[in-house]
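As you look at this complex, bear in mind that one protein chain is not there, while each of the others sits in place.
== chain A ==
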């Protein structure tokens, strides 16, 4: 018999991903369904009897009224409304045991679908430590469905669930319903009254709210201390990205350099040596070097999310975001966009209001993503002197901070303008649960980090590798070309030159921007390849030193300004297309970013020249 398809349903903070990772060992596959904005994770595990179960992780929901995109996805999935996807065989409803009373109505809503189901009371250890006593057999009798307690973080804590599944699953009638299930229309008030009564009957002792969380919140949500703490955390995060990563980056750079030198020594001079050293090692190496910064950035974001602080940050930011025309909730997608705009754009799904969600998606690429770091770091190292200003601030760090700030300020301005023009609409509600503080789970953290690192390395190993090789071919042939302009790449670049020359970009930049369309950091690899090929033998100095000689300061500054807005990232555009389900909005996003990039680079170039830099 094929695996039982079990849908995992629960509120956003019920520990769904922890249970999912714990059961499946993190071996999830992500499924995209064509034509709909859906992406679900699913993975396999075995019950205590050895029966195979496919667990389908659905977005966190509080009910079935399907207001936000996330809720619509979950309800459509459960009821079998997604085109080409059959309804799951059974539903697993996960509830944080500590909040049984407030969330039990979800179980009744799920029950109304009429599918086999099992209820799991998660984090029972924490609830019991706080003094909560539940009568589980009573709860099970009243609900009429199997109920087990669990501690999703630990294997023994999941054993009861596996045993119960082994017992119950064979009794469940399997099979695909002929038509999509009706979404039950329920009177919420009556449902809540029922749920409250059942919860009261099954609760033997209920303590006051978590006192630890309360004490922490007294500081963290204090109207004065709160924003200062948030600013300090963000400052620490960016400081860590730029300083802690340095030794590791130097290490990787040294490795790439030694590898290049070793290959140069081992292989005879010629095309093959040039391909490997100038094409592959120079191209891929110049991107992989940013791995440490990406690891640190994602570490911060994952820990802030898992600990429960991220929603507090959204609460503190709501006022400011409201002024701009956004919503406190948009803070989370926008902060994630500092790592990468793609998860940022996807997490905008939690925003119920379509217009707010669209605005958030449109400005997400203005947050300085980690792919811009390679570009910024390289340009700053090459053109900004390493000196201190005002006695203690490093000038290089200051410029980097300024670039980040430029991104944030322009996002604010763009959102402000958009909300008053194309995405006008009523302000949406905040209504957001603040979870109790939790110690992040190590398995969840490392799995999450690994997924992101793997995605970065995969890109370096595939797209950037391919681009490096292709670019090497284009800049090397025809053999014996008299200078870069005569090569294939030079001829393609010449076409773009008239557009880019007014903003101070030279032919090399024009060439590097084309492959840079695949991903922003590719431009660095591309510059690495372009100059490595040109530099021939004496290519022992770093790319920064090469650029220092080749570019004027106004050109370098214009290049930095371009990258504050830089529209070119195919993956982001693809994500925006999927999430907005509209080519027009995707085109709009590309268009406005391109115009801003061009204007900003041009203005920077001419002002810098005028100032005599």
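In this text, a contact is a pair of C-beta atoms (placed from the backbone, for glycine too) under 8 Å apart; a residue touches a chain by one contact, two chains touch by 3 or more; residues count from 1.
As a convention for this text, contacts and distances are computed from a predicted model.
Missing chain, UniProt name from the options "Ferrous iron transport protein A", "Dihydroorotase", "Serine kinase of HPr protein (Carbohydrate metabolism regulator)" or "FAS1-like dehydratase domain-containing protein": "Ferrous iron transport protein A". Taking the complete complex into account, A:221 is the one of A:48, A:145 or A:221 that touches the chain left out. Among the residues A:179, A:389, A:431 or A:611, only A:431 touches the chain that is left out of the figure. Among A:63, A:157 or A:260, only A:63 touches the chain that is left out of the view.
Of the listed residues A:322, A:405 or A:603, the one in contact with the hidden chain in the full complex is A:322. Only one of the listed residues, A:5, A:72 or A:103, touches the absent chain: A:103.
Those residues of chain A that touch the chain absent from the view are 62-63, 65, 67, 98-99, 101-103, 105, 188-189, 192-193, 196, 206-210, 213-214, 217, 221-224, 226-227, 311, 314-316, 318-320, 322, 328, 429-436.
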